[in-house]
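Missing here: one protein chain of the complex. Every other protein chain is in place.
Labels run A, B and C following the written order; every chain starts at residue 1.
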């Protein structure tokens, strides 16, 4: 059966050049980067090159501002817990948004249990954080603002440059979860006045199990991983050098080809959007329609349930996600969809399509064709649809 | 130049069969194991097979008692912080040993900052924890005993079965750091009455950046990684499925060939030990001479400094470590060596040789030959050696 | 989702979908806000369920449960139908994931609502 993967935001397959770099590292640079001998130092050299590549790509002032982690979740946890614990003398208030990834939200909730206070900013119907809300939420004891660069479900890009400016002016640290943004929009930690930024390799066709955090020089932060003296004593654990090398390669590819990738994502996504808008009725496009990730299309289909839709598409070989890929398995709409204030008939029928480098126009055509019959079938058994037609 | 790697305890190169399994997973099982669609569920299936393999190997009662992490350091941090936070109503006292890995020690020190009390048990000259010391240290408010299965520097195996029995009897949770023990000695979490156990793939010829923790069913533990609902809601973060599959394969190889591996390690290690003992004078073998890891030889050479020795051997293509591979770069003897109470002339001249699957008799012969001239050269410029000969 | 083959089959090709115009028993449970809603249509003659149909908005488990329940209902006496429990639906489906048990409960409730409707009409 034909297989169409439209869930690139959940995870992307490893790029072949990246895979080759990982393979080479496994063979030639298998040493422990903390070892003083040649085999260790060779591994370290490769790791430092990857650090340099990533630092330049995000315009860090120094390579040593990039710390490798095991992924976006670890980076988010580290940023929030590490800053909270290191800065608690100054205050115990954190500002975030209602539509952050669970890695941010649940880390914030954990800090609430530890005696911190957290403000969860609401969002506009298009998913944007309002600057006025942010300004109003800032208090004397606010130590951290953590707002994602772009949302993983609905694709909305937040005004992080403005947020960074406000935070810096008020002497508050600013963390942004850029896990979904990386590779799809420009990220410049200096211009955007970002103090901490989370990224993850597997979302940019790199290996799984590797991420990084940018930490502006001079930022005091408690460790999340205590142990050996790795990563300038800030993140313990034997370095995953092959993974790190792969992450470096993935970012190098972004540096070289990002415009091409983004143009392709946009073209595919827009084609999918246009066909859905033209050929299906009673659909809503979620998220901001201009300030959004180029690869993301989030659609609510009235009168049908998302998981049924997902499984029906899956039976046709089409892989998408509903709600959040990370919190699926629960019946409730995701916290992101809930925050948008959708009409109840649309609330549970949300599907996220995310296109990628391998997506073709044929994939989209196939998807829309099947989507139409799947929606028709599910609506034909939906009492909500029937009632809407009768009234 | 000839290269002889004798630092397998720092990290091992990935096994070729493991690499193939990882490659296959990258190709066929790249999906996000949390995704509901077929590509996600396929990845999940592979992950669950790996979990099953590992669970059986350590004799867990259920596969779901094995949780995947990013490595030994994360597992250790999780065990200590997670248990401390979840069990603090019962008490705030933790018992560990003076020669644990830094991942355990520094996590314990962090918990001290958070208001917990930690007892660091001393060790005998052979590196063993004394059961009497442990018993004497147990208090009403002791909630956790964390003692490593085998030491990474000196190879000494701890009496974990006895410790597990004592802990269970007293209603105290028992965590063991088995990162070095895995693949070199039998581990049976039920027979040893272990509640939590840390392991790491890269020490057993698996991929880097993957580890696991065994958590006995019903054990209350706070999360270290908050976020998505992965790993039964206990460890957030997109699963590193290819890495996990590789870990599973590495453990499968252990299951099949462990006896062969161990016999080879022992033979190589004993041959190295015998030649050093016979052909070099003023050397001390550290650690317990019977209850020790089969692949580890830790030697102190009088009158010479370990780093100079390491670099000199490295110039001959021989890779070893001094002190702890993870804390190298500092001049002080490692905390492990310090805890042994060595004579000062030996204190700084410690080298750890760890043999592996690729080690040959020729490697050992080459190593001993070079070692002899390196030691002679360094001693010839050492004022300590001169004084010892003059007195 | 860890759905059984049977659930997938019934989800893929559910039996008895639709509005039963000649129904003399009708029950509905759930709401769009909850994320699932079922309507149950029964035609009862001489104390026997002759025909059963459903309309369901919900996940695969909800649809499959409705399909299986309507199959089971056909030919049952009112007393038997009253005694229909969600466990029987689950068994017939070859099991349901923990998180989906409530879908079978919804269907059980819809059947009960339809039978109550029938009894109310008889008075």
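Heads up, the rule we're going with is that a residue touches a chain if its C-beta (ideal position, glycine included) is under 8 Å from a C-beta of that chain, and two chains touch if they have at least 3 such contacts.
Everything numeric here is computed off the predicted structure, so don't read it as measured data.
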item	value
Among the chains presented, those that the missing one touches	B
Among B:161, B:217, B:255 or B:332, residue touching the chain not depicted	B:332
Omitted-chain contact residue, chosen from B:304, B:319 or B:355	B:304
Sole contact to the chain not displayed, among B:69, B:87, B:345 or B:359	B:345
Touch residues of chain B, complete complex, unshown partner	303-305, 307-308, 311, 315, 329-333, 344-345, 347-348, 380-386
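One rule holds in what follows: only the chains that are shown with their structure count from here on.
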item	value
Gap in Å, rounded to a whole number, between the CA centres of chain B and chain A	34
For chain B paired with chain C, centre-to-centre distance based on mean C-alpha positions, whole Å	57
Interchain centroid distance [CA atoms averaged], chain A/chain C, Å	40
Shared interface positions of chain B, touching two or more other chains	36
Two or more partner chains touched - positions in chain C	1
